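Every protein chain except one is present and positioned as in the full complex.
And then chain A:
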Amino acid sequence: MNRSKISRRSILAAAGTAAAVTGFPSILRAQTREIFIGGPASPGLTDVLFPLIEKKHNMKILFEGTNSLINLEKIRNNKDRPTMTVTMMDDPVLVLAQREKLIQKLPAEVTTLADLPALAKPADGMWANWCQPMCSASHNTQKVKGVASYADFWDKTYRDGLILISMRITQAVAPLLAATQLATGKPLAECLKLADEGFGKLRELRPNILQVSTNAPQAQQLLETGECLAYLAPDSRTTLFRKAAGAPVDQSYPKEGVIAMPAGVALVANGPNRDLGVTFINELLNPETQAMVAKTFYSKPTNTKTVLPAGLTFPDMVVLDWEYFADNRNKWIERFEREVAAR
């Protein structure tokens, strides 16, 4: 009977096998570096944009898509040991992040910043706007032929036909400013600082409000099925993306104007893999990617050297003072809930 012997050779073979089995994935992981990004749950990011950047720069993007305030809360909670490298949030929330020193100024290595106008580099380049989605209203094309003016939404033909986005979401600025414009007669661009005067008019919209929603996918689904006639106000990232997919929805272009939503990108203060973060932001802002962003997200690019794809145009948009918005948002949330949303 042969007895199995433990020889030096067998120990070496076993150790080699163990190293190969347990170590090989680590070697692979080491070759593809990972970057953790927190951002919006917009369509097109994880299925179109990120795969291109991952392939081009041999990086793996771990993405968590949620709304900006939840994203901010996560950064706050990990302030001492940040896990996120890059955050993609809207400007009013980035204003808060800047005040709490949760983001750091974009470094000189982000060379593409030079091609952005000053308005797209808020707070002296603390963050950059990587695109400007259009925000006005979205309507069901089978039920509504078009929206000439924001005033249309106050008409009784819209009774129980509107979903308003909650004031907790930045896009809610659109119906508030529309109401302010109608109440004051001032141009939309001047309405932000008069917004308190718009609440009375917004209250008049109550018979037409089917729901005040914080759940954008649900609201979008109800718009597409015709349960509501219009939705105030998702931005073009959602509306035109869904329109391109065949959904019966379209962006409304009321005569009073369309608001530019600020989609920002920033480096988390003391976040890991800073060099990857810089690479990611540079890639996001370069003219070729910006052209793709414009086409994928139906949002105006911010890099002035971008050549828009044929057939794609954007109207002039109203740019708001987001710092003022950030300073007043809590007060408006409170008023909105008590005066507009309440039964």
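What we mean here is this: contacts are C-beta pairs under 8 Å (C-beta built on N, C-alpha and C of every residue); 3 or more make two chains touch, one makes a residue touch a chain; residues count from 1.
Keep in mind that, in the parts below, contacts and distances are computed from a predicted model.
Colleague: From the names "Peptidase S1 and S6 chymotrypsin/Hap", "Putative spermidine/putrescine transport system permease protein", "Rod shape-determining protein MreD" or "Glucose-6-phosphate 1-dehydrogenase", which one matches the UniProt record for the unseen chain?
Modeller: This omitted chain is identified in its UniProt record as "Putative spermidine/putrescine transport system permease protein".
Colleague: From the list A:112, A:211, A:251 or A:303, pick the residue that touches the absent chain.
Modeller: Within the whole complex, the residue contacting the unshown chain is A:211.
Colleague: Touch as defined at the start, partner being the missing chain; which of A:222, A:249, A:268 or A:281 qualifies?
Modeller: Of these options, the touching residue for the absent chain is A:222.
Colleague: Footprint of the hidden chain on chain A, which residues?
Modeller: Residues of chain A in touch with the missing chain: 69-70, 73, 160, 166, 168, 209-215, 218, 221-222, 225-227, 329-330, 333, 337-338, 341-343.
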